[in-house]
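With one protein chain withheld, the remaining protein chains of the complex are depicted in position.
== chain A ==
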Amino acid sequence: MSADLGEHGTTAEGGAPSEGNAAGAVRAVRDAADPAPGQAGPPLPDGATAREHRTPAGGAPAMVDVRSVHKSFGAHEVLRGIDLRVRAGEVAVVLGPSGSGKSTLLRTINHLEKVDSGRISVDGALVGYRRCGDRLYELREREILKQRTRIGFVFQNFHLFPHLTVLDNIVEAPVSALKRPRRQAVAAAERLLARVGLADRAASYPRQLSGGQQQRVAIARALALEPKLLLFDEPTSALDPELVGEVLDVIKDLAHQGTTMIVVTHEIGFAREVADTVVFMDDGRIVEQGSPAEVLDRPRHDRTRAFLSKVL
């Protein structure tokens, strides 16, 4: 993760660093006061507070930079101030009990879900907003879609397009979103299929494949956009136990090649093997984060310990 882990890595309640003074405000809420760290308060619709984008002290700039993100569904606050940094080439594994907000966090990172307050940037670019002076302007849908092409997302239930062949599933986004020539996209898709071990299934329809094969196609589909960042939301949870391995192998392979990834999973063995950072979430907060050895073997928090004793 990052070097400033120690400062407020153990709990998210430390909130945002105070040195970055509130420099921006979303247009819609001009006078929205910068909510004090750790004090969630009522959800401010669109009341994002922007701070200067800084690189974490020492080392590579953060590929993903999440700052005091809050998100509520109605009265239910699902994210209660999340701070998370993932550097280029790192693999972060997110653990946590059901309903702790893991999926919601992933979905805010590619703006499938809008944050109520806080700020997220990926590869130096604010997600969902454009900064102009001390204002944040919401991006148009077209610009958001463009941003998403740099962030791959793999769903628990694959969500392949059932009426398109495997090849067309992979080719669709490069052709329509990146305006690649179809022939070039097809060649790239064939290489990706070979990489996930499905070179011979290009003409199949998704329903003719096993769950593990479908998820590998979904990974190839996400890779076809050559994203800077890959987000996995429980990629193996919908699979029969004997199919989990083949999908994890593909993800491990990507990890070894230096792809930046955030993986939500319950596979502790996988976390231990590939994670640079393990993040434990509970009840909308990051309770603990650190190296696999720190979090998995010497958890400092009771909640982490209780969770691990259940899944291990």
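Assume a residue touches a chain if its C-beta (ideal position, glycine included) is under 8 Å from a C-beta of that chain, and two chains touch if they have at least 3 such contacts; residues count from 1.
Here, contacts and distances are computed from a predicted model.
Undergrad: Absent chain per UniProt: "Thiolase domain-containing protein", "MJ0042 family finger-like domain-containing protein", "4Fe-4S dicluster domain-containing protein" or "Amino acid ABC transporter, permease protein"?
TA: "Amino acid ABC transporter, permease protein"
Undergrad: Give the residue, chosen from A:Val122, A:Leu167, A:Leu225 or A:Ala275, that touches the chain omitted from the document.
TA: Answer from the full complex: A:Leu225 touches the omitted chain.
Undergrad: Can you work out which residue in A:Lys114, A:Arg135 or A:His159 touches the chain that's missing from view?
TA: Only one of A:Lys114, A:Arg135 or A:His159 touches the chain omitted from view, namely A:His159.
Undergrad: Thinking of the whole complex, not just what is shown, which of A:Glu138, A:Glu172 or A:Glu294 touches the missing chain?
TA: A:Glu172
Undergrad: Could I get the residues of chain A that touch the absent chain, sorted low to high?
TA: Touching the chain left out of view, chain A contributes residues 110, 112, 141-142, 145-149, 151-153, 155, 157, 159-165, 172-173, 176-177, 205-207, 221-222, 225.
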